[in-house]
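The complex appears here minus one protein chain, its other protein chains still in place.
Take a look at chain A:
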Amino acid sequence: MGIKWNEILVGGDPLLVGSQIAIVLTVVAIVVGLTYFKKWGWLWREWLTTVDHKKIGIMYIVSGVLMFFRGGIDGLLMKAQTARPEMNFLDAQHYNEIFTTHGVIMILFMAMPLLIGLMNVVVPLQIGARDVAFPQLNALSFWLFFSGAMLFNISFVVGGSPDAGWTSYFPLAGKEFSPGIGNNYYAIALQIAGLGTLMTGINFIVTILKMRAPGMTLMKMPMFTWTTLITSIIIVAAFPIFTVALALMTFDRLYGTHFFTLSSGGSDMLWANLFWLWAHPEVYIVILPAFGIFSEVIATFSRKTLYGYKSMVISIVGIAFLSMIVWVHHFYTMDAGPAVNSFFSITTMLIAVPTGVKIFNWLFTMRKGRIQFTTAMLWALAFVPNFVIGGVTGVMLAMAAADYQYHNTLFLVAHFHYVLIPGVVFAVFAGLYYWWPKMFGFMLNEKLGKYHFWLFTIGFNVTFMPMFFLGLKGAVRRAYTYSAESGFAPLFLVSAIGSIILAIGFAVFCYNIYWSFRYAKRNVSHDPWDARTLEWMTASPVQFYNFAVVPEVKQLDAFWHMKKRGETLTLKESDIKKIHMPSNSGLPFYMAVVFGITGFFLVFEAHIAAAVAAIGIVVGLIVRSFDYDDGYYVSVDEIKQTERTWRNVEGGTENHVG
């Protein structure tokens, strides 16, 4: 097998040893804490076996915030290393590992779960459904994602991190040039997490197409639901490509095939081609739901209906279509010839058109609106100018001829951080501040939120703006150091200082969660923002069955118009019927465990052990096939009791309890 089992734990570096000790202490603390407070049963019943879309969403969000922390630490380490020329804080190998894990974690284990988490919490509520179409599959999605994320995260202390970049280009990522097991983690862990994402895509397509409240036609859906639908369709188109590419990579690395190798007829650029066939749509998978969040936030806090709804929908579909035919712009320098590069230049620049339409629609939504400067709205406002910087530099990069100059420089790195941070991270923060009361029944502190906003936004610009200029001066990406003579030092230092401000901003956010959890007012209204869509029609936090009576939708912004028409939330007792709900299941969690164990053995190329563990996966599938549990009914009495806690079941109602 060639694996030295006594050298599995990566040692030597004080940073790594410190992390190992911290991990062990944290695990011990969690186990002792759960036992001491007798919370094991609660954890199992309420969270590990839940199929409730809101709880699954919250678990996604918690994982995403934790991964944000991990990826952020990676980013800070890189910034510390490059703060001064010829620093010896990290060596080249460690730096390679850190930029690789930073990229993978921030895209796949931070951006994806935070957005999928918000989709899970919000979309069924926005369409007036009681859960997603396949609740147990949804739980399996989460647990597979979690299993993959954990497997990937242990790499830096067990066996060594992948070090070939988040793109893992061949031939570098092949066995020939990366003989260690680090890159096995990439192939296996992303495969497991990707399975979960694919299932999420299918689940949300079916949920949105089949489970909308009566009267909600496609063109009456809230914009976030629209973006989720289109995102899910791109997931279903793009993720299988990655599944296949990763499987071929696994064969190359573990079983000696030659799909991507230089020798024996392999094609290294085929990997780059397949990778970007997935990874470019992946960028739109994370940006489209974010656009949906901004649409909801801007409409709510401008007190206006979204401007140009139809053109918004056409733009999303256009972006989704174009997202599939721009992938070569990531490797113009492969030199595929003028016809190919010109085609992909044009399609790439075309994306600016629907995106521009969307930007103007948001601006026109705000025009003559009565704008409320809540924290959520601040993120949406800051998004517009910052994202435009990212978008315009993107059009610069889209020109194949010019790209030969920018390629592999920090200009590119600055560009995609200007797209992904305002586009995705700002959206996630906006969404979290906006929907927090719906999830937890209390609001995040607005004052701390504003500190968070200003520190993060200023820190972001100070970190990444200098990198545009560093890139234009010729500073390359993924280089662990530079000479004093290069003249890069001052801008790198500014960038490092910016990253500290950025980190303080994130720390304020974490403190805000803690502060609000302990001290925020609890009797928050079901509709604290005077919002427009159906999720605000039901209690905060939402009852497990979502809606006592499924609402009837007559137009866009259904809840807003109900309020305008003076329709109260009073519930007639005769309208309450028993509700059918899905049962909890421990199977998704079990599957995550066996997938994780199988994956771990595969990473270490222990093939027989992996095969034995894989029997566990098959057993899980068989058990599921014979599962005839059709769920249970919530009794009318229980519904009445639950509804009485937040509204009058017969008689008058209060629109604003808080």
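What we mean here is this: a contact is a pair of C-beta atoms (placed from the backbone, for glycine too) under 8 Å apart; a residue touches a chain by one contact, two chains touch by 3 or more; residues count from 1.
Operating definition for what follows: contacts and distances are computed from a predicted model.
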Complex minus one chain; that chain's UniProt name from "Diguanylate cyclase", "Amino acid ABC transporter substrate-binding protein", "Quinol oxidase subunit 4" or "Carbon-phosphorus lyase complex subunit PhnI" is "Quinol oxidase subunit 4"
Touch assignment to the omitted chain, from A:M324, A:V388 or A:M465, lands on A:M324
Only one of A:L144, A:L195 or A:I241 touches the unshown chain, namely A:I241
Cross-chain touch to the chain not pictured, restricted to A:T207, A:N273 or A:T348, is A:N273
It is residues of chain A that touch the chain not shown, namely 233, 237, 241, 267, 269-270, 273-274, 277, 324-325, 327-328, 334-341
